[in-house]
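Removed: one protein chain of the complex. Kept in place: all other protein chains.
On to subunit A.
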Amino acid sequence: MSSSIGSECTDLKQKYDTCFNKWYSEKFLKGDTTPECEDLFKDYKACVMVALKEKQIDTLLADARKESPFPPPSSSSNSEA
């Protein structure tokens, strides 16, 4: 499992990744799309956000995300969350 950009977040990331990978392969791909692992993600994400701010890439990332990633290539046009 790859490490996190914030070394202090790697442990939280690996816990979340383990949960997600299991859910993705055993439930999501088999049609059960009820989300799981959300509490683990909340903790992990909070840690990453602090690390991004410290490295001063939070604004760079926020600007990049303003652009909608999937306008024409997605066939299901109303699938954007």
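Going forward, contacts are C-beta pairs under 8 Å (C-beta built on N, C-alpha and C of every residue); 3 or more make two chains touch, one makes a residue touch a chain; residues count from 1.
Everything that follows uses one rule, which is that contacts and distances are computed from a predicted model.
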item: Hidden chain of the complex, named as in its UniProt record, picked from "ribose-phosphate diphosphokinase", "Exocyst complex component 2", "PRELI/MSF1 domain-containing protein" or "Digestive organ expansion factor homolog"; value: "PRELI/MSF1 domain-containing protein"
item: Sites on subunit A contacted by the missing partner chain, in the whole complex; value: 1-5, 9, 13, 16-17, 20-21, 24-25, 28-31, 33, 35, 41, 44-45, 48, 52, 57, 60-61, 64-65, 69-70, 73-76, 78-81
